[in-house]
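Supplied in structure tokens, the structure appears directly below.
Rather than the whole complex, this shows some of its chains in their spots.
To keep things simple, chains are lettered A and B as they appear, and every chain counts its residues starting from 1.
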Amino acid sequence: MTMAAAGLLTALAAAPVTAQVQSGSAAGRESVARIQRIEDRAEIEQLLLNYGRHLDARDFKAYGQLFARDGVWEGGMGTVQGPAAIQAFMEKAIPGANTAHNFHLLSNFVIDVQGDTATAWSRWQFVAPDQDGRPVVAQAGRYDDTLVREDGRWKFKRRVAANDLPLPRPAAPK
Amino acid sequence: MTMAAAGLLTALAAAPVTAQVQSGSAAGRESVARIQRIEDRAEIEQLLLNYGRHLDARDFKAYGQLFARDGVWEGGMGTVQGPAAIQAFMEKAIPGANTAHNFHLLSNFVIDVQGDTATAWSRWQFVAPDQDGRPVVAQAGRYDDTLVREDGRWKFKRRVAANDLPLPRPAAPK
């Protein structure tokens, strides 16, 4: 017990119980709500990162589980809905082990939590070996996400992957 | 305050509430201060990221608003002060839409919050298409920032952009 708390006990020796608990919890509830938002944000960050981890590890079962039951993945390869369908889609699109050691660099997370839903915006770069085995940024783009708390866990409600580079066609010579 | 809590306080109108709330908030104030620092840090992270978002989107009005009223941008292109001047400077320096889809990768945020001021250090990479439209790291460097809470929002008091690469001159052959 801190000295402040000990002094409090002495000072309030005859105070009624109800007001203390209530007044304490009025401010307390606000603090708990703020803590919750911070924890939500941290959990969403980990969700965005686990997306890349499971993808790079080719663990598409865990990858699919990052999506809500009606969650949607939308990108250049198509649009798919639901964890099982997303898993099957990716297993077919990217078969085999990641022997190339390519990976996703995920960054620039802008996250906005609103109760049990949230939005996120972020950048991705796909780094892969060139023909000599050296790392190059093969592709780069953005993710636009809506997220939802489902059974107490944050999930992708919709993830839209957009490509920025390479440019659709070679740049004109200067 | 919630309606339930308000009603309860009314019902207990004769209770010596004040001392309890005050003393109760001794530990509470410490917790609230810690929560505030965490939220400040998160808001500063978003500020650092919005800098890149607005820059890459060529939204220099929003970009200028990230600076305090007397905020300073300092870099290889010069030194400018104040949101309107910074906006005008960038609109002139980087005119037109971002048809090249180049972007800033922002990372390695080291942030130190001290009440209503803060410092930040981070790395930036400028990724742009090469002549074939493929992404390359065209430039890389660091930001050194001082930040200030102004009208309840975190802003750049001073941002100094330093370049690391490319090296000023080609490296000597080995």
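Odds and ends about this structure:
As a convention for this text, contacts are C-beta pairs under 8 Å (C-beta built on N, C-alpha and C of every residue); 3 or more make two chains touch, one makes a residue touch a chain.
Small disclaimer: the values here were computed from a predicted structure and weren't measured.
For this homomeric complex the structure file specifies 3 copies in total, of which 2 are displayed in place.
Here, only the chains that are shown with their structure count from here on.
Here the CA centre of chain A is 21 Å from the CA centre of chain B.
Chain B makes touch with chain A in their complex at residues 1-2, 5, 8-9, 12, 15-17, 19-21, 23-28, 31-32, 35, 38-39, 42, 46, 49-50, 52-53, 100-101, 103, 105-107, 127, 129, 131-137. Interface of chain A with chain B (complex): residues 2, 4-5, 7-8, 11-12, 15-16, 18-20, 22-29, 31, 34-35, 38, 41, 105, 107-110, 121, 123, 125, 136-140, 164-171, 173-174.
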